[in-house]
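Heads up, one of the protein chains got dropped from this complex, but the rest are sitting where they should.
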Amino acid sequence: MLLALAVLSAAALSAAALAGRAEAQDVGGALAQLATNKYDDTEAALSVLALSGDPAAVGIVSALAEGRLVFGGTPPRVFIQGEGGALLDPLTRQPVADAPAVKPVRVNNRVRRAIEAASGALSLVSPDPAKRLEAAQAVGRSRDVAALPALDAVLAKETDPKVKSALALARASIVIGQAGVSEADRIAAIEVVGAQGNQDALALLRSVPADASPAVKDAAAAAIAGIERNLALWGAAQNVWYGLSLGSVLLLAAIGLAITFGVMGVINMAHGEMVMLGAYTTFVVQELIRTHNPGLFDWSLIIAIPLAFLFTGLIGVIIERTVIRFLYGRALETLLATWGISLILQQAIRTLFGPTNREVGAPSWMSGSFEIGQLSITYGRLWIIVFALLVFVALLAVLRLTRIGLEMRAVTQNRRMAASMGIRTNWVDAMTFGLGSGIAGMAGVALSQIDNVSPNLGQSYIIDSFLVVVFGGVGNLWGTLVGAMSLGVANKLLEPYAGAVLGKIALLVIVILFIQKRPRGLFALKGRSIEA
Amino acid sequence: QETIKVGVLHSLSGTMAISETTLKDTVLFMVQEQNAKGGVLGKKLEAVVVDPASNWPLFAEKARELIEKEKVAVVFGCWTSVSRKSVLPVFKELNSILFYPVQYEGEESERNVFYTGAAPNQQAIPAVDYLMENEGVKRWVLAGTDYVYPRTTNKILEAYLKSKGVAAEDIMINYTPFGHSDWQTIVADIKKFGSAGKKTAVVSTINGDANVPFYKELGNQGIKATDIPVVAFSVGEEELAGIDTKPLVGHLAAWNYFQSVDTPENEEFIKKWRGYIKNDKRVTNDPMEATVIGFEMWVKAVEKAGTTEPDKVIPALIGVSVPNLSGGFSTMMPNHHITKPVLIGEIKDDGQFDIVEQTPGLIVAEEWSPYLEGSKDLIADWRSPLNCGNFNVKTGKCGGAGQ
Amino acid sequence: MTEALLYLNAVTVTFDGFRALNELSFTVDPGEMRAIIGPNGAGKTTMMDVITGKTRPDKGDVFFNGGTTDLTRLDETEIATLGIGRKFQKPTVFESHTVLDNLRLALKGQRSALPNIFRRETAAERECIDAIFETIRLTEHRDRLGGALSHGQKQWLEIGMLLAQDPKLLLVDEPVAGMTDAETAQTAELLREINANGHSVVVVEHDMTFVRDLGVRVMCLHEGSVLAEGTLDQVSANERVIEVYLGR
Amino acid sequence: MSTSETRPPALLTTSGLVFLGVLGAAVVLVPALNLLTAPDSALHVPTYVVSLLGKYLTYALLALSVDLIWGYVGILSLGHGAFFALGGYAMGMYLMRQIGPRGVYGDPVLPDFMVFLNWKELPWFWYGFDLFPFAALMVLLAPGILALVFGWFAFRSRVTGVYLSIITQAMTFALLLAFFRNDMGFGGNNGLTDFKDILGFNIQADGTRVVLFVLSAVALGLGYVLCRFLVRSHFGKVLVAIRDAETRVRFTGYRAENYKLVAFVVSAMLAGIAGALYVPQVGIINPSEFSPANSIEIIVWVAVGGRGTLVGAALGAVLVNYAKTYFTSGLLAPYWLFMLGGLFVAVTLFLPKGIVGTFYDWRARRRASDDIPGAEPAAAPKPAE
């Protein structure tokens, strides 16, 4: 209702050239209401401001939205807090002389919605088409009948095609469910809405009144059926996307293990802790950036990736040199030792950083989402997939194409003979374990974006990581890739039917059964040397 | 000099360390404060800390060790319900006292246990009421971790919502495993559920580690509090410390205490706590307050009884009233639960809560929920002559609903 | 044809497109000893893999016991139980069992799991093992672990295990590799003796002196099929055999 | 020199005798010192120590069961905790049924958690658990049948090495998630607890605790003798041969999968018995017993004590758990993971074959002649993969 009034008045204002007549009295009253700092009053004041058309209103509303609208003094007055904390008069924007102690005007969800509506209403006549577009969408969402005449008025004037179609949609959204609309008008509205093809359109179409004419109902039913078919397809695609994105997380978590376990044969129970160290490296990098150079924040992950690689790689080398190297040829003992190491690392982090979660923020390029058709894709997930694939390709290249890659494989297949070929096995072992650990650390940088950065981080990935490596086939990097992706997709396809818990159980059972069929994983190594 | 030993039974390692370590520090802090005030009954307090390592049988073992070997006078401990269930028989057998500081599912009242966290009616129902009244919510998603606390709370809420006229198709219930970290599908489902034209809210009983990825996903998929608010019962300042809260502004939590409570008691407490822990950024939270209340109640009761003898202290505790940090007094009721105010807070961009509503008075815990079939006739009263944790008002007998 | 103990008919095995056995056919009669020679990679070991069930042929049949049993349908254990014993090219013994226990495990007798829990060694079995020890001359090593033997000692132990199994058909892959000339001669003697006792034997070897000592029919494999067959002299006179195998 | 009649290894070796001797002494001394001495006497063993020791002994039995298949067959089960837990649940269900109307809701039949989830009747799989013999049978059958089915599939498909390890882990993880669900009817995360009595005896009475302790010790002793009997039989030799060279065993005519299956099922049943004895002594069973980390810990106990030595497995279980008890109290409590983690690393580095294994080596080396024939074991048993 509030919104409708706002739109109506705004439209009327622009139409009737009333813009010059400042309703100073109303605005003054609204400012007084704001100063009481009560939600109800704030809401009421906002509706007055939206109606006022006062040029200062926009500034006041946006100050409230940004938490810069403050109040104080006796009797309480409101001010806008300017740059550097100076208090400005809300109407004149002049610094006030005797600034009292102030507190921000409080905002809750209700007030936030009112702010949105008010600024929407105020910007329906804004010169900026982007603002007008938003305003049109806000009006559409409100579905308020009272806004209809105003909408018609603005619609007639609008020239920007995007805004125009948004306004038309807003109008249709209102018309579609309203009583006393002509059949033709309603069918036209159904068409406009139906063309949207999304979830919101479905909701609107379903709100066609029960007493509408059969023709209208048929049109609505047809549109609904069309959208549902469409959505089902997109829904499947969306699930596959979720699956790939989960798969990329599994891949990241597992890929370091594909080296330390898959290639070297170390049952590396401390793998998860390497991921955790990578995540903490990200945290430290961000802390340093926050305190020293906040402008670099968007670069924090880019900076953290090599640092995490080097740091966890170094820890890996140290672990290899001090413990693992005594255990080659005794694969099962590595389980015991690395289990011990994982306990130590967890507790070390707990002692250093405390047991609670640490905050790792998302750079702006990883926030938000975009849509392809009805597919909603979040940037964060997209980058994680890209990153996982990059790491995979880089690792494959190192192992297949470089000298050190060849030496790594030779050493892990027959350490003694490799030494007799002149390969410095100590060095290669340390590098291999360091590489696996370093990659786990890089994975930690990515995982810090979607999961807890806590001492327990690693534990939550270790089971899945082993599952992926083994499912894909130990010693085969492609297997790890395909294994991770197929487990991710299978999980996400099961989830809608079985729920998260049963879905996960079903997945585990499927893996168990699958291994019966292929006892050496998806990409089993074949040949005499394996079977012997 | 002889001391009075106080047992601390919180996990310092394993999955629960993330929450419980703070409570251990809180007890140590309270012990130090009390000793500075001269101790209790003229004796100094001595904290005995053990680490049950998030391992439930180990909780029972450690409880036994504290009571039998260390001879502690009282134990402050446990977080998860299963850890409490695990130690219960030990406290009953050895007749000692446990203070349990965490919100839980209720359905329990034991002679040896004092519950200073919220029962479901002291948290969940006021939160739902708030959303109905202030946000006009008509459609509900009850999302929880698949275990007993969320299941019970949701059962109670479901019954409550239906009693308020909410249709079954307007309630969606979803459970996830502990530590669930991939929320894409579920958050998308919530979004879908919420786009049906009716105002929708999420009531989250998601517990522990799963929260951070859940909120991160909410932020990623752009679910704003103005569209679909989420109210949580297990997310406090400590949990938010691990999340960038800017995208989450406006989502809610219901507790009996927030760090942002604007009272002199709270300000004082926070100051001292930060001094003790030597970190002027350290946050406080609801279970901490519950621990503090429990501690002070115990001290008061011991002084009243003039001994630490459980048989004397247990009856003395009933009726003890201590100031809570939100400006009122909490009282230990005969059902061994305390009276509490309920606060609704909205998340702010600095990880704190903006308190948007506070119940005018204190709420008495309903340890036996009137919304559950099996317990609606039960009451607990540990005073003579009833002396019973599960008294059936229909049959007039102690011992539940049976015969 | 039904008389044959072992009958391979047009057996083909390919590995990723590479034909290791190519329409290989031959028979071994009951009580026959047969030597098989052929260049490295001719498919000799693969042939044994097929007979013992380690490798499934793509095509072809392998019959045992006069055509009554199709070996390609059985697994390793069943084939072994039928009485086909094998010595591997790379000696494989049970490394953490003593030499004595290695023989005990191989000894013909009960193979089912549950009865073996309560099994006791009989005097006859003990004597049998003693006899084998005499033959393979490892008596003084009897209590050492299999894994601690030298390469040649393992060869002997494996031969001993084969004897202990007392199979109808022995498949022996390069038994004298790594043995001294004198031992080689002894091994030939041993195999002849075994054969004389009614066992059928198929031996693969590159040592021509040894093959000569055996004095039996020789078959030369090449690229997965039979290149020549006959006495050693006949075979070694064959131009192709000289070209691909013996050298000039 | 001319006869192979070397004596078969004795059923009980010196260390085995020492082990059984210590157990026997404990069976006599611990109850006596608990029940017959005054609580303030220096010799008194408090009840909590009795329960603690009882718990260690059930862990030792569990470790023994793992050593049977890991040490002797090379099957690294990362899911053995599941069998332990199943045995525990079977016992827990019996104990729940014994509560009768003494639960908080006073329902004569339904356990509390069912009342409070609004269940109207007992699910079928709870039938019979009010009878001890049935429950005792299920203690063996539940883990036994799971092991039989799982093993039958896995061993026939020749799933070995890490593949087997990981699917056992997947198995226990799936069970963890399943038992977590309240809908499963096993009490969800809270599990089964608040037991009252067992076979009519108050479960918290000192006498009952002592009896449970004695039973645990006896079960461990018998379990040990059973395992010894198995591993020194011809059957046991085949098991070791399978560990070293499974293919070779098949070519020798043995059905390796059957041998593994028998060992696996026996081991699972032992683990089930351990779980059944464990539950009344600790007073709770919940799904966390199924957690993969628990199963890994069992492996760690065995490795610490010495894989393939039986006595070592039991010793490792007791030592590691004692260390855990000790380190988690007092000043060290916040740092105990450093101690435990350090202990594991140190054992692998300095006692490569575990405590008992290294001791055996040392003893063998002392006895060994310096001549080549008749020398000592040099080749380490090959790892299972």
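Each chain carries a letter (A, B, C and D) given by its place in the written order, and its residues are counted from 1.
Just so it is clear, contacts are C-beta pairs under 8 Å (C-beta built on N, C-alpha and C of every residue); 3 or more make two chains touch, one makes a residue touch a chain.
Quick note on the criterion: contacts and distances are computed from a predicted model.
Taking the options "Probable glycine dehydrogenase (decarboxylating) subunit 2", "Urea ABC transporter ATP-binding subunit UrtE", "Protocatechuate 3,4-dioxygenase" or "phosphoenolpyruvate--glycerone phosphotransferase" in turn, only "Urea ABC transporter ATP-binding subunit UrtE" matches the UniProt protein name of the chain that is not displayed. Check C:A4, C:A148, C:V172 or C:V226 against the missing chain and you find that the one touching it is C:A148.
Listed residues C:T52, C:S96, C:N116 or C:Q186: the one in touch with the omitted chain is C:Q186. Contact residues of chain C toward the unshown chain are 15, 18, 37-42, 44-45, 89-90, 137, 148-153, 155-156, 174, 177-183, 186, 206-208, 244-248. Hidden from this view is one chain, which touches chain A at 403, 406-407, 409-410, 413-414, 416-426, 475, 525, 527-530.
Operating definition for what follows: only the chains that are shown with their structure count from here on.
Averaging C-alpha coordinates per chain places the centre of chain B 74 Å away from that of chain C. With centres taken as mean Cα positions, chain D sits 36 Å from chain B.
Residue positions of chain B with contacts to 2 or more other chains are 12-13, 146, 175, 177. For chain D, residues touching at least two other chains, in rising order: 177, 180-181, 247, 334, 337.
Within the complex, the chain B residues that touch chain D are 12-13, 48-53, 55-58, 60-62, 64-65, 68-69, 80-82, 85-86, 88-90, 93, 107-108, 146-148, 151-152, 155, 175, 177-178, 372-375, 378, 389-390, 392, 397, 399-403. Across the complex, chain A meets chain B through its residues 39, 106-110, 112-113, 116, 199-200, 203-204, 206-207, 238-239, 242, 245-246, 249, 346-347, 350, 354-362, 367-369, 376, 378, 380-381, 449-456, 459-460, 491-492, 495-496, 499-501, 504.
For chain C in complex with chain D, the residues that touch the partner chain are 52, 54, 75-77, 80-81, 86, 88, 92-97, 100-101, 103-106, 110-114, 116-119, 121, 126, 129-130, 133, 139-145, 147-148, 161, 165.
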